[in-house]
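Removed: one protein chain of the complex. Kept in place: all other protein chains.
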Amino acid sequence: MQESRKPEPTAAEPWKDPAAVPYIRIQDVTKKFGDFIAVNRVSLNVYKQELFCLLGGSGCGKSTLLRMLAGFEEPTAGSIFIDGQDMAGIPPYRRPVNMMFQSYALFPHMTVQDNVAFGLKQDHKPKREILDRVAAMLDLVKLAPFAKRKPHQLSGGQRQRVALARSLVKEPKLLLLDEPLGALDRKLRESTQFELMNIQDKLGVTFIVVTHDQEEAMTLATRIGVMNLGQIVQVGTPKEIYEFPISRFVADFIGTVNMFEGRIVDEDNDYVRIASEEAGCTIFINHGVAAPPNAQLCVAVRPEKISITREAPANTAENCAQGIIDGIAYMGDLSVFNVKLDSGKLVKVTQPNLIRHAEDEITWDQRVWVHWDPASGVVLTT
Amino acid sequence: MSRGVHPSLWAWLVAGFAFLYVPIGSLILFSFNKSKLVTVWGGFSTRWYESLMRNEQILGAAWLSVKIAATSASLAVVLGTLVAVTLARFGPFRGRALLSGLATAPLVMPEVITGLSLLLLFVAMEQAFGWPAGRGTLTIIIAHTTFALAYVAVVVQSRLTGMDPSIEEAAMDLGARPAKVFFVITLPIILPALVSGFLLAFTLSLDDLVIASFVSGPGSTTLPMVIYSKVRLGLSPEINALASLLVLVVALGVAAAGVLMKRAERTRERDQRMALEQ
Partner (left out) sequence: MSRQGYLPLGDQLAVSAEPLVRRLAGITPVRLLLNLLGRIATGRGPVIAVPYFWLILFFMVPFLIVLKISFADQLIAQPPYSSLLEWTGERYLTLKLNVANYLFLGQDPLYWKAYLRSVEIAFFSALICLVIGYPMAYAMARADRSLRGLLLMLVVLPFWTSFLLRVYAWIGLLNNTGVINNVLLALGLIDRPIVMMRTNFAVYIGIVYSYLPFMILPLYATLEKMDLTLLEAAEDLGCRPFKAFLTITLPLSLPGIIAGFSLVFIPALGEFVIPDLLGGTETLMIGKVLWDEFFSNRAWPIASAVAIAMLSLVLLIMVFQHWLQRRAAEPA
């Protein structure tokens, strides 16, 4: 699920460099529709050539934020800077920003070529230049043979590429993509994801992508901003978001997770022990936690980081519990086991199916041990 | 998917269409009657068409009606489209509810009231400003524009609300100013609605007796007014001939529209197949 992006040698992780100047600065932006707060005091920096994903469920405010960047909505409060320029009061047709719409919004009465040329014509570019740039762009998205077609004569994937070409041909400082792959079927989506990343690499344009699909965000993004109830709850690389979620919401929203409620019983700078009735054991984590002793908190463990065995592991004192197999879902590449712990808690464990036909498979109603590494648990206080 | 329909329902449907078309059929049939008695068959003849073609009064009124219909339909399309754009695109503003009410009220207003109130307005305006001086073609055009623009506004507004709003946003995003977006993007997309709005307004104007009777003056007698005065005096085979010609024109127009639509649909289907084959 997390095919991470190839690290870029040039602008690797500018967000870690305190001297780096953000390309897009969103400062304390709030948007209200009547009494409804769609976006609530969001601040965010995006750097040049990033592919930033805004990830969240429907109604979380991600699309409103995108529309404010494009200029279709004015923030109720706060400001937006693009390449150092304050965007307040600047209408969409004067912003150095282009958008690819979820519905693609192709002009139905124009050919592919005219659709792509539209933006350049608005800038009154010379005819020759328009023709050349449109042709180059159509080559890039592999649509040159379809230049004379109208949108309804194209398949869904081709329309998506026209929309992309149309929004890229003006070489915007920032490209906004609203659910760019949402309307495509699964197979096409996977191949298009990589195409999109290649094009972004080639042109060096900064992308902000809105999506509700975490897999899409994981694959595409340099960084992800997870949104909930109008706020950005966590910003980080896909790996950070997945491995080190900072809240129960993020841990639960991204991927699958087992959560154990517990209480700190022993802690130091480099470890913490948590007693959990739900887990039915003491959980040991090999790093320190900024939480007061005795605090109630929660430990999140990903299903693929839990092992499942019929024999007791070497250390049964910590990070280890017993239970009964309550259900198995065979997914092809891996299997998901539902284990009912003695405490009554249901735990999900995934195991890769490494062998085509195992002799002695773990099966229904068997009594098993589940256990995990001290580095696998994540402590969540909020 | 098609569900079986009881044969008695089909019989009812056929009877219903017979009810709708027998009067029109008899109208046409007796237009070819040799006898002056409209309801007694006296042999085939086209004499009433010939006398219709020589009837200066009817021809003059018909030409006036067409001119009035064309002018008021054009005005109604412009004003109705402005209303539709305002209501569908400008979001909430003060006075929006009043505009929406004013634009839809003519649809349900009894014609006698519209006619009476407009006449009283014209009389009061003439008293106050001396314009419009007397009643005639101009006042009929104003009256027809006013009630037809409501129909245009409804047709265009429903087309606008059915249109994906991000198409216009995309044009703006690519650098087109709002006025340009309207003329280059919105207008071509809603053009079919403008055409049907125009045809609707044209037909309504051509067909109107009541409002025109109120606001017309001497020398501006429209076709329905001539027909009405003739019909009040009794049946006239010339009117049958006129009605038959009108039915012929409408039927040809509708058939042509049907053929065009069928062809467009077939092209669209072929295009979609082509898109899927790649």
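Lettered A and B in written order, each chain numbered from 1.
Throughout what follows, contacts are C-beta pairs under 8 Å (C-beta built on N, C-alpha and C of every residue); 3 or more make two chains touch, one makes a residue touch a chain.
Quick caveat: nothing in here was measured; it's all calculated off a predicted structure.
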Message: I'd like to know which visible chains would be in contact with the absent chain if the whole complex were considered.
response: B
- request: Name every residue on chain B in touch with the hidden partner chain.
  value: 1-3, 5, 9-10, 12-13, 16-17, 19-24, 26-27, 30, 37-40, 79-80, 82-83, 85-86, 90, 93-95, 98-99, 102-103, 105-106, 108-113, 116-118, 120-121, 123-124, 127, 142-143, 145-146, 149, 178-179, 203, 206-207, 209-210, 213-214, 224, 227-228, 231-232, 235, 239-240, 242-243, 246-247, 250-251, 253-254, 258, 261
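The rule we apply is simple: only the chains that are shown with their structure count from here on.
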Message: Help me check something: in the complex, which residues belonging to chain A touch chain B?
response: 70-72, 91-95, 97-99, 101-103, 105-109, 118-119, 122-123, 150, 152-155, 158, 166-167, 170
Query: Quick one: in the complex, what on chain B touches chain A?
result: 164, 166-167, 169-177, 180, 185, 188-189, 268, 271-272, 274-276, 278
